[in-house]
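Only a single protein chain was left out; the remaining protein chains are all shown in position.
For chain A:
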Amino acid sequence: MTGNSTLPGLISLHGIGKRYQLAGQELSILNDVCLCIARGDSCGILGASGSGKSTLLNILGLLDLPNCGQYHFAGHDIFSASPDELAAIRNQQIGFVFQSFNLLPRLSALDNVALPLSYRGVSRHASVEQALRMLEQVGLAERAHHRPADLSGGQRQRVAIARALVGNPSVILADEPTGNLDSGTAQDIMNLLLALNREQQVTLVIVTHDPQIAERLERKILVRNGVVQEVGRL
């Protein structure tokens, strides 16, 4: 299960389709999506609400399975992988950043960041140490023992980014990461994400409807009525 060099890039989708059954009616969300993302890319996925961009992100993040097509993630064929293998890929290769942060309210910031490591057999002590380093990197070391409720929106998103990064993933998938933040804080968060992309070659995929954010990314992918279209590279 090592990376297959014949496959282009980290993420490769071919003819991906996704349908839902809703009230007895078949609803087509994505049609024949073909997309390749190489290591180190930074992509914006743009589109109006309801266009299917979040569904695309869920499929990219292995949270949802497409109905048809071919999907290879870092050489793994997603259709032939077991749920446990998918979980392991999510754990080791993908870092998620959500619009509503999705921190666990019962855990401190430190424990939230350490959580992904616990699912790969790292001991408590080692995972806490690593989580603390990550919090330092996003500038929140002194807030390590605060609960998410005691942090501001920008701080919560920093914690979420630290959590996405702690497992040293090859890609960060962000769903409207600045959607709940004021413009100043949003700038800070985008700077942080782009710096990670630049300095650590972490592949960055950001779903957004904000053209200003999309402007700062190398690639812009437009989703419209379930069809994907590359709008152009910078």
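The rule we apply is simple: a residue touches a chain if its C-beta (ideal position, glycine included) is under 8 Å from a C-beta of that chain, and two chains touch if they have at least 3 such contacts; residues count from 1.
One rule holds in what follows: contacts and distances are computed from a predicted model.
One chain of the complex is hidden; its UniProt record names it "ABC transport system permease protein", one of "XdhC/CoxI family protein", "ABC transport system permease protein", "Glutamyl-tRNA(Gln) amidotransferase subunit A" or "Phosphonate metabolism protein PhnI". In the complete complex, the residue from A:24, A:83 or A:184 that touches the missing chain is A:83. Only one of A:70, A:92, A:137 or A:185 touches the absent chain when the whole complex is considered: A:92. In the complete assembly, the contact with the undisplayed chain comes from A:104, out of A:48, A:104 or A:231.
Not every partner is drawn; the one left out touches chain A at residues 1-2, 58, 61, 63-64, 83-85, 87-92, 96, 102, 104, 106-107, 111, 115-116, 118-125, 127, 163, 167.
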